[in-house]
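Take a look at the structure below.
Only a portion of the chains appears, each positioned as in the full assembly.
In order of appearance the chains are A and B, and numbering begins at 1 in each one.
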Amino acid sequence: MDSTTVVQLREHVRKKRPLIHHITNIVVSNFTANGVLSLGASPVMAYAIEEVEEIAQAADALVLNMGTMTSQSVEAMKLAASSAEKAGVPIVLDPVGVGASSYRTSVGKRIVEDFDTSVVRGNVAEIANLIGESTFIRGVDAPDDAKNKENLAIRAAKKLNTVIVVTGEEDIITDGEKVSRIENGDPMLTQVTGTGCLLTSVIAAFISTHPNSLEATTAAVAFYGIAAECAAESIKEDLKGPGHYQIALIDALHMTTNEEIEKRCSINT
Amino acid sequence: MDSTTVVQLREHVRKKRPLIHHITNIVVSNFTANGVLSLGASPVMAYAIEEVEEIAQAADALVLNMGTMTSQSVEAMKLAASSAEKAGVPIVLDPVGVGASSYRTSVGKRIVEDFDTSVVRGNVAEIANLIGESTFIRGVDAPDDAKNKENLAIRAAKKLNTVIVVTGEEDIITDGEKVSRIENGDPMLTQVTGTGCLLTSVIAAFISTHPNSLEATTAAVAFYGIAAECAAESIKEDLKGPGHYQIALIDALHMTTNEEIEKRCSINT
């Protein structure tokens, strides 16, 4: 896959303006909604048990994010996922912090067992814990382990029968057979909360407007990494920090040009 | 009404610093609180069943926003609204997403039936669904329908016996008799989540410090639209996007001068 596909799929999102139903965490709600809007998609956050089935089946994709989950939001996630599945709406899971508590791990495992996710995105520790390969996890940020990362992603994709994205310095995307590595991105992403969560939503927008989940996910991860680079460049000369980077990243999801995509795109397959 | 009234009522808000009790949605909580503070009012977000009656009756206005409602927050809304009503505290409703699920529609209808709202602000689809005139609604953003908008607003105001604000490219404000149209505003407002929600809070601040709800609401909508224009102008030369616009809008609620209000104010009655 090359930059032309990234450009095309990003344009598809903008034209189709897919509705992305989120059951997500409190910390990143505003950032995610603004990022999704800036990308050109339409976010809806709705959590009530009484309505999530109706909202999910009318959406173009469903994002389940476990960040600040409670038993109530887990119940809403299950209802929404079941409804999405019946309606053919793709489900993207962000297993935030799986491994940080046994409850969190069991909820994550239950979701991937009970529902057909199209994509699961997490860091090394989250993906490892999700498939029962427990690894040290501290908070929601885990150390990269470059050499085992790709094999972990492949095992997870095969076991869970889904596209897996393992993010870190290099991002791995695989369906268990084909593997892509993305070198786009910027270290500033680690200094802002919810940048992984927002990527998950960007993936949801891309896969909702393209028939091939693996290709759409790869394009989404590349586009997001490129936007992250453009954002870093935009604040560099003013010597700004993570506060401004958060804002610049939102801007970049809207303003990154096709020329930047073509110039910066670094996908290895 | 002209710009002089807008200037005066905005000054009233700053001097009286009204306390606005919000039961609002998770996505916009921080943005709303900062916008209300920047305007010169005092936001309080409190949701516990055990305390909302006490908080609401001590407030200068109560904002009910249905964005990420659950059965619990709906229960809190009802208790707060009942208490506000008894204490003579004006209630402003933002029926976010009414029409997007049957639960949401029924909750919205119940609130306007059971409580005396001073103002209800929504887009075309939300207001239409609230009075049982269902319209296609996709997410929380609905297509404008300019020619029917004014009549819809009048019907809603009469049926619900409240001031209605229908926002869109042009904003309509009516009590069912008098109608104002506001042309202030900026397209960037549609690229940031919660700009409608924040307007609802600005309206609450204005009506809490002025005896005439229709006039105060009109001034609030005009002021907000003017601030939105100033915010757009402030980021234009730096070629910034929706991330920076969100920040610039918060700034503008504080920094918009009386001269800008007089220069830009566009109220048609």
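Operating definition for what follows: a contact is a pair of C-beta atoms (placed from the backbone, for glycine too) under 8 Å apart; a residue touches a chain by one contact, two chains touch by 3 or more.
What you see is a predicted model; the values in this text were computed from it and never measured.
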| item | value |
| --- | --- |
| Assembly copy number, counted for this structure file with 2 shown | 3 |
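Please note the rule applied: only the chains that are shown with their structure count from here on.
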| item | value |
| --- | --- |
| Rounded Å distance, chain A centre to chain B centre (Cα mean) | 32 |
| Residues of chain B defined as touching chain A within the complex | 25-31, 67-71, 97, 100-104, 138-141, 191-194, 239-244, 246-247 |
| Chain A residues within the chain B interface of the complex | 19, 26, 29-30, 33-34, 37-38, 42-51, 54-55, 58, 72, 246-252, 254-255 |
